[in-house]
Structures are given as structure tokens and as C-alpha cells.
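Taken from a larger complex, these chains appear in their original positions, while the remainder are omitted.
We call the chains A and B, going by the order they appear; numbering starts again at 1 in every chain.
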Amino acid sequence: MTQNRPALGVGMVGHAFMGRVHSQAWRSVGAFFDLPVRPSMTVLAGRSQTRASAAAAELGWAGAETDWRRLLERDDVHVIDICTPGDTHAEIAIAALAAGKHVLCEKPLANSVAEAEAMAAAAEDAAARGVRSMVAFNYRRVPAVAFARRLVADGRIGTVRHVRAQYLQDWIVDPEHPLVWRLRREKAGSGALGDIGAHIVDMAQYVTGEPLTGVSGISETFVKERPLPDGSGTGAVTVDDAVVFMGRLAGGALASFEASRFAPGRKNSLRLEVNGSLGSLSFDFESLNELRFHDDTLPAEEGGFRRILVTEPGHPYAGAWWPPGHGLGYEHTFTHEVRDFLAAIAEGADPAPSFADGLRVQRVLAAVERSAADESRWIPVGA
Amino acid sequence: MTQNRPALGVGMVGHAFMGRVHSQAWRSVGAFFDLPVRPSMTVLAGRSQTRASAAAAELGWAGAETDWRRLLERDDVHVIDICTPGDTHAEIAIAALAAGKHVLCEKPLANSVAEAEAMAAAAEDAAARGVRSMVAFNYRRVPAVAFARRLVADGRIGTVRHVRAQYLQDWIVDPEHPLVWRLRREKAGSGALGDIGAHIVDMAQYVTGEPLTGVSGISETFVKERPLPDGSGTGAVTVDDAVVFMGRLAGGALASFEASRFAPGRKNSLRLEVNGSLGSLSFDFESLNELRFHDDTLPAEEGGFRRILVTEPGHPYAGAWWPPGHGLGYEHTFTHEVRDFLAAIAEGADPAPSFADGLRVQRVLAAVERSAADESRWIPVGA
């Protein structure tokens, strides 16, 4: 049966960290999910022929190219998977959509609102022609996060009153950590804000189902000068090390956000807590198979946050994998993402999160930056 | 030996929740701490003679008065312990200090900066005459919190980069909860901000040893009308239900605060996390005997937040009580507070937190309110 499914050729641009994890997703998705199409790992693109070929062999891609434009020209490539830094997203995505390729694009969608607007417009045009696009906020596909969304949508926590979201890492606490591309504005757009803050903005809006209507923020670069990676001296860090911001959701809830790479001992601690009129939810990616749920409609004596192992057959995505309690990891969020993307393509539906969703996040990030630059003044965020 | 210690008569004003827990502290302190003075539970004051007398008998006070001014006139009263709502603090405290009585005053110090300034001035005058005063930020006396302060002071987490503090409760989530005095501005000054937000502002400044230099905030009253306690209809809630604010500490750290009574499942969750250049600390009052400490100077493979049971003889206060692991509760923070207050009086030293510390907290609270009323604009906080 698997053999009879139409094949869908995938071309991946970039093969660093994101390229490796996307490859594992493309490689695994068919063995666990019953898909109407069969993804084929056709080709990857990288700037160096040597490294691209080695990566293709190692990661399981049939071929390698040095120019991503070549992928757009190939008839055996139907999907472009963009795994490069943010400064290249707009150009590649817009060209790919124009060429009729479905596009999966890493987050943040772009390095500026203007780029994101152009991408969202291109995506809307393409959708009219049946060409699909999706931005890779992979953490939506943690089963616990998707289940949190379901509980909120089902009214289980009532009216949302509070969101508190943190994304804490510690990989540049050491001032000798080199000035990698993620610390340079021209490549990364921003620092903790765009890299990890983008995830919690998207997750807060996704889980609550409500957009942010305004924000106020502060930010800081604690280590202002770092060694260059090539050892040729030091250079200025041109992005934020950490950002703290507050906001309001459309339904009136208060939201609190914090993204930092300066929290020792917090390795990849993406935490979200939502308090509603009927209950609360709490999540930490460092314990990704768990969701905490307090149901305030129970008798007071029986209340309390319960640790739900989100590994039951009835939980989102979980049934495709192992028996209850056996646990998934980081990479599975990408496998789920690819699954949903392929399913949408096959069904002729628009996958979520869309480029428009990515643009909405971009606008929040821009508003935070503007507020931080203007005495934390409240900045409304448009739709 | 105990018998030879000079007695110190205590007069307590108010005998509700705070009066009950202060009474337990006065009753217990001598059995566990080796004090140079012997507190005597001389008299309490309450507005109703019947209820005051019953409370005195129940709580172990020798006598009862209906006017707190009577306590100031008595020679056998050396200490005034103020356990009334915030609108009465200034008048009682200033009069007591003028009468030469040492004063322990519940927090927040006052309902306005002006009152707090007058109190701090009175306290400074009194101190010159050997009369002591202290504001009751009891959570400083959780052994885990005092130990956190010691670790920071010893340089164990290095330069502070982040503080995130939350005080979450859920006792008024139900819109039918009556309009008690804590929900009325004229009695309480503010809502979650002054009642519980004051604690986390003080704790953040205490543990880091750094004052806040500015803040930006938002606040909300989710339930605007509530039943009157006497059943005679409904009335307007005139204080905040929740407040979110950000700030900077003198050393450049970013701080994030949240105080809410609308977080279902969070009963008395006073949480503080501090990230520094060398490590991190984390505390939650719902697990009050524990402090989490990550020492970033250990090899990366051996790092991780360790759950220190702060019950060892070498921990602050803990040695006076039970063997390791046996656990203290809420009331012990007051016993420790009373212990330190009495020790300071006996030694002729000024206890901490002083009224000046209370004033500093009051200024932060006022700045938060001002910011929340002015588009979250950044409000500097004076010393």
C-alpha cells in the first residue's frame, strides 16, 4: 500500500543543526504515520560542495546542490524545506512559492516585519494556486503542548487570565563563548528575542487561541564584546542577550514573557503556564512528556496540578509511537510537523502555523524592540 | 537562667489572621531560641471588648484592651506589634515610637509613600533614642530564603543577571467571593500589588542585595463587582486583582514580577529565581523547606539544580528546631522574625528590614501603579 502513494520530492536548504533534525523527521515520518503521500529525500543544498555531499550521505539525501535556486528548477522537487539563518528566508521562500513549490520555513519567519509581510503576501498568493506554506514553530507539536491547546479549546480552563512564558537557556553565559552568527544582528535579526522569544510568543498565542494586542519590554546585552570564531580578535555583540516583556491578550489576560541565554542551569527550559477561570496548565520542555493540569472545578480537597504523562493513545501524535510512558524527545516535534505539513498538502488544506501566523509573531517581536527602545512604552500590536 | 533574663512586655494590636500567627511566634520563641530577653504576652488590643478578651484567652495574652492607645500608656508594655490593616499603620507606629515603644509593623508598611516616609522618619528619630522598629516581611525568615541570601552574599552565583519573582494565589477566582477589606482601596491601599507584590519586591531586593532602580507595569481587576460581606448587595472592587511588572536592579539585572490572586491551583506560591554569572537559585514557598541551587562552576556533566533541604544545623534558624529533614511551616517565619527583633533590641542594634526598607518597597509599588496608569512607561525609583 505504501508503494502506491504518490511520492513528494523534498529539497532541503541548509544542513546544520536544523537540517539535521529536519532530516531525521523526513526519514522517520513514514514509518510511524499513515500518510497519503510518500516524502522522498531528494536533494539538499549547501554552499560547499564537499560539505553538502558529505551531509547528504550522512543524513540520507539522494543528492546535493550548492545553489538553492537549482532545487527550484527541478521537477522532482515538490517541497522546499528552509533550514538557513533568518536573513535568507524571505528570498528563498518567495522564490520557491513563485516556482510552485510548497514551503516549510524555519522560524523566525524573517528578520524584519517588512520581509515577513512580503512572505505572508506571497504565501497568500500561492495558496490561491494550491501551493502550501508553513512556518516551523515546532514546539506546537510537542504532544503536551498540542494537548494543552485542546484543553483550552474545550473550555477546560475557562476564560484565560494569565499567561507566563519563559524560554531560558545558558549557552553563552561564559564571556569567552565566540561571536557566532546567532549573536550578529545582520544574520539573526535579533538575539534571544527572535531565536527563542519567537517560540514563546507563538506558543502563548497558539495555546490560548488569542493574539497579543500590545506589549511593553526591556532588553539587555550583558556581554558586549566576544572573541571572533576565527580567533582574529573580538567583535561587538549586536543582539540582545535577554529580553523581558509583558503583554495583553485579546481576551484581556495579562501575559508575562522572558527569553534569555543567561540563565545558568536552564538548558532548554521553555515554560508556559496559563491560568484561567476554571483551571490552570503548566508545561516545561525540559520535561517534555508531561503536562500539569489543575482542574478548579473539582472539590477543593481534591485539586492540585496533576502530572499527565502525555503518552496515551488518545493524546495528540502519541498513539503513533510507543506504549504509554515510553517517552518522546525533541526530534519528534519535527516529525509531527512534517506529518501535518504533508497531510495538509495531500488534503489541499492550508497548514498551520501559516506565514501569516509567523508575521503576527514578527510584529510582536518588533513591538517589543520598539518598546524597549522607548522607555518601555506600551506598543499596540496590529492584527 | 531563663528566669534571670529581663522581661519585655508585648502589646499586640489586632487579633485576626496576622494576630494569630504573631501570637504563636511570641508563645514559641523562648522555647527554641536562646534569647537575652524574655518576651511577655502582656496585652492585645481589639475594637470589641468581647472578641478581644476571647482572643486574648485563646491566644495566650494576659489582658485585652479596646483602644490601642492604652497600650502606649502602659509601663509594662515595651513592644508594640501592629497586626492591623495598612490604613492604620502610620498612626499607630508613629505614636508608639513617640511613646518610646519598640515597633514591629506588619507589611506593607503603609498605604501610601507619604505615610511610609513619615514612618521612616519617625523610625530614624526613634533609633537615635534607642527605640527599634522593624517591618514584618516574614518571608525573609524562611530558612531557604535566608540561605539564598547567604549564597548570593558569598558570591556563589556571581553577578546577578535575572530575577523572576511571582506570588500567585487563587482565593478570589470565584466571582462570588465577597468584597472583603483586602479588596477595598481605602483599607488595603492596593490589591495583589501591596498585599503579596510587596513581599516579592522585598525578597528580590533582599536576596540580591540590590535595589530596583526603575519599573514598568500593567495591572487588572478581572472581577469588578462583588457581593458585600453583609449580604446587602454588591460593591465595586477598588483594587487590582493582578499585576505584572518588570524592573532593573542597581547592578544591571533584569527583573520580572507577577502578583495575582487569580491563578487557580497556586495557593501560596511565592516563587523566586535568581540567575547569576556563576549559578542560579530557585525557591517556591509551597515547598518552603527546599532551595534549588545550580552551581555553574561544576563540570557541565555534574551540573543541575540540587534540591537542598534547608533543615541542617548549619542553615539559618534551622538548628534551633528539629533534626534534618523534619520540616518547618509557615508560622516559623514569624518566630524567626520575633527572635531577630528581640535580639536586636537586646543588643541595641537596628533590626532589618527597617522602616526605610519598607519605604523603599512602597516607592516601588507606587512606581508600578504610576507606570500602569501611564501606558507602562518606565518609572525610575529613587533610593
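In the analysis below, contacts are C-beta pairs under 8 Å (C-beta built on N, C-alpha and C of every residue); 3 or more make two chains touch, one makes a residue touch a chain.
Fair warning: this is a prediction, and the values are worked out from it, not measured in the lab.
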item	value
2 chains shown - copies of the sequence in the complete complex	4
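Keep in mind that, in the parts below, only the chains that are shown with their structure count from here on.
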item	value
Where subunit A and subunit B are represented by their mean Cα positions, the distance between them in whole Å	42
Complex interface listing, subunit A residues touching subunit B	157, 161-162, 164, 166, 168, 170, 173, 216-220, 222, 242, 244-246, 248, 252, 254-256, 258, 260, 262-266, 275-280, 294, 296, 303-305, 371, 375-378
